[in-house]
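To start, the structure under review is shown below, and the notes come after it.
With one protein chain removed, the remaining protein chains of the complex are shown where they sit.
Entry: chain A
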Amino acid sequence: MSVPSLQRLRQVPRHLLVCEKGHARDARSRHAAHVRDHAYNCRVSFLIPECGMLPEVLKSTIADVGDYYLVRNLSVHELVAHEFIDAFVKKGSCYALTYNTKIDQDNTAALLPTGKLILSVDKDTYEELGLQGRPSQYSGKKAMRYIVTIDLTDSTFHPDSKKRNRVLWALKEKKPLEFDFLLAWYNTGAEGSTLMSYFSKKQIQALKPKITFSTLRDLQCPVLQSNELQGKPEESCSTEELFEWLGAVWNQVSLDNKSSSFLSTYCCPQPNMMVEKAFLCTITGFIIPEKIIQLLEQLCCYFGEPKLAYWLTLTVHGFADSPVSWRESEHGFHKGGENLYNFVIFRNLDYWLQLAVGTYDDCPP
């Protein structure tokens, strides 16, 4: 075997873990912006040590995560329709993402709350569409995937403009694209028409997020110090150690192995302490950032009253097949499409934020 191929055998796929610390009540803190910028979330979970029963206010926040909709066989041009833009895109935050499409094989579309419609399409579809786009960042020298971004709220995108007519023509006649879409809409103002009534002629289904609760007994928790991201030997654990531990807890990995064990040598990072019970909650569905911010706020308020816990965590998993991760930065699927983040909220409302992305992703903001 030649030397370069031996080196490639040891190569690790590119990945990034960004760790931040700050204070949740700091006026300059951008933690809520990071949540807002991550539009498509499929799983939100939190862990509270030393908690057996959830406070009522948190329970109602979870119950209020809200419905989302699944529309079957929806043509993309319906999202570009003048009526849709006026009723939903301009009057709140409208989220749409294609369901059961794989970004490394299929065409994918997504509508961001900023009014940007993003199409991630293969080369053939791109050439048939005839809309202006750019080659995907992760498609190599010979581009096989293209990204088309259409700003639906742009002033030049009014009903009679040439640009809009061309987009409509491309999506209606030139190359009609049809997908199953996940939709969610958030507005704070007056009630307008709802997605349910707007798409009543389509196959639309209102779905509720799935919520599960569980309690873990005698859990080993790492000792953390909010001002020590890197940890201190013998005193506190680092942010990477916590991130792995959290993965172990959510995957039900046993935490007390011996270093000589034949099966697994993973153990809870040192120093740690035994917690009598810990409360775990998982919400899965199409969860919009506005609701996650509310949940995050309520979790901060959890420490308003004296509690035994020193910290709690909130983890959010993004869709592996969404065309964007944070803001509009392109996202792809290499060996995995991971894009997730995790908050650790401390008793004094300091926070740690960990943002993790895989190979085909930009550095999180």
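Following the convention adopted for this analysis, a residue touches a chain if its C-beta (ideal position, glycine included) is under 8 Å from a C-beta of that chain, and two chains touch if they have at least 3 such contacts; residues count from 1.
Everything below uses one rule, namely that contacts and distances are computed from a predicted model.
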Report summary line: Taking the list "UV-stimulated scaffold protein A", "Methyltransferase type 11 domain-containing protein", "Ribonuclease P protein subunit p14" or "Cytidine deaminase-like protein", the UniProt entry for the undisplayed chain gives the protein name "Ribonuclease P protein subunit p14"
Report task. Using the touch definition up top, pick the residue from A:150, A:171, A:314 or A:340 that touches the left-out chain. Result -> A:340
Report task. Spell out the interface residues on chain A facing the chain that's missing from view. Result -> 8-23, 26, 28-29, 42-43, 45, 49, 70, 99, 102, 182, 205, 207, 221, 223-227, 229-230, 235-236, 239-240, 243-244, 246-248, 250-254, 262-266, 273, 284-286, 309-311, 315, 317-321, 335-338, 340, 342, 346-351, 356, 358, 363
